[in-house]
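Before any comments, here is the structure.
For this depiction, one protein chain was excluded, whereas all remaining protein chains were kept in their positions.
== subunit A ==
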Amino acid sequence: MSNRAITTPAAATPAPATPSATMALPGTTLLDRLRRAASSTIFRWTLSISGGFAGMALLLFGFIYWQTALHQRQKIDRTILLEAHLLAQAPARDLEEPRLEARLAAWLANDPHEVRYAGIFRRDGRHLAGNLQAMPKHLPVDGHARQAVFKGIDRDHDGDDPEVVRAVATAIGPDRVLLIGYDLDELEDVQDIIRRALELGLAPALLLSIAGGTWLAWRAQSRIARLHAAIGRIMGGQLSGRLPVDHSGDDLDRLATAVNGMLDEIERLVEGIRGVSDSIAHDLRTPLTRVRNRLERSRDEAGTRDEFQAAADRAIASIDQALAVVASVLRISAIDHGRRREAFARVDLAEVLSEAAELYEPLAEEKGVALLLQSRPGSIVVGDHDMLLEAVGNLLDNAIKFAPVQTPVILALTAETYGLRIRIIDRGPGIVPGERDRVLQRFYRSERSRSVPGNGLGLSLVAAVMALHGFRMEIEDAGPGCIIDLHCQPALPWVLHNQQHSLAAAHPDAS
């Protein structure tokens, strides 16, 4: 099956350029295919997963930045508070103007990274010392570290941009203010690093996942297009077609394999039905043609009323044969539909067998075949007595038909570990293993049985009855001859109870 699947044209030419491979799809240009790929589920999933990823990465980086900045700021704050404290809380003598200025200058000079700012101002804002020329506005003189913007000074050589600093203003004596500041450049550096990491990591990852999603969607899309095309051909009537399978074992592949299995079964059934209608037509045509020929001949040749009557009788016999075929077909389909399961009741198989033997014994005698019955009383199953009798009867009919003269046909009922077994043995030609399944098909008749009258429905009817009862039928070799086993489940007590209950409910007036 799979071999056939790979060699189908669809699988051999997956390229969309082949018109036949994409026949079933409306638009086949590259743009159409891209558009279809973009609208595919896989693509949308990929996009949303990438988006989610990017969001997570942004959150993570943001968290890192936030934590780092916080830490950095706290460190700076501690430093400036300490410095301000050291400068401002010195002994009174050191706070005198020249000494404080000198200490401030020394502090400012000791600044290799050029991050320090300082200034001493009068309360009215006049500049006394330090590298800050003016008091920034909005900076309360309270000894707390705050964010401030210093204009007109360019310590980090970044042009005219105002410097963003952490600063603390503290009062020295009644009329002076000391201002200490630390540049936030370090923090900006961290920010830069994180932004660059984001650019380097996230953007390619996003691009990659979008590209990957597109590729996956494209790939899936083209496989689906191929499956689509194959399905289109099968729906178009080419029932032997199969879905392309690439043996990758992925989901689509397994699905295609399963569908192919289903198609095998459907093809088998359709072939079977085709065979059945052929056989019915054939089995009807034979007697009908015979009738036609006889009537024609008698019209031309029969001279007397008796001759006409004889011809009509033969025609009626042939038509009865045709009608019997039709009746059998209808009977089997009625059994197949299982409409009569509600009429199931307790059936003693021993009784069924003895009735069947009684019914067919004269037939065996006429044929010169000995019919032997080995029974076992009290073998109760739940089923339809008449149907089971008909089934066993059909098997006996076949066995007697095929048994050579002076040989026995054995009808035996035995208890097995799993239930009851009805076994019918004849010494006829038997059924070769290859044919055992086929003889159960409707109208199948093995070549060897062509010479024997019958319409090839006997075993099909048995199979239908067995299926309705949930029993199993097996055909074996009797070497020489044929063994047919019917494995029947004995009735379980609760089933019996339910059956009786439902029977009583269905026919309250029947006792």
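In this section, contacts are C-beta pairs under 8 Å (C-beta built on N, C-alpha and C of every residue); 3 or more make two chains touch, one makes a residue touch a chain; residues count from 1.
Definition applied: contacts and distances are computed from a predicted model.
**Student:** What protein name does the UniProt record of the undisplayed chain give, "(2Fe-2S)-binding protein", "Response regulator transcription factor", "Carbon-monoxide dehydrogenase medium subunit" or "ABC transporter permease"?
**Tutor:** UniProt lists the chain left out of the view as "Response regulator transcription factor".
**Student:** Out of A:114, A:358 or A:477, which is the one that touches the chain we can't see?
**Tutor:** Only one of A:114, A:358 or A:477 touches the chain omitted from view, namely A:358.
**Student:** Pick from A:235, A:317 or A:415: which residue touches the chain that isn't shown?
**Tutor:** The missing chain is touched by A:317.
**Student:** With respect to the chain omitted from the figure, which of A:334, A:372 or A:415 is a touching residue?
**Tutor:** A:334
**Student:** Tell me where the left-out chain touches subunit A, residue by residue.
**Tutor:** Given the touch definition above, subunit A has residues 313, 316-317, 320, 324, 327-328, 331, 334, 339-340, 343, 358-360, 362-363, 365-366, 386-387, 389-390, 393-394, 397, 458 touching the missing chain.
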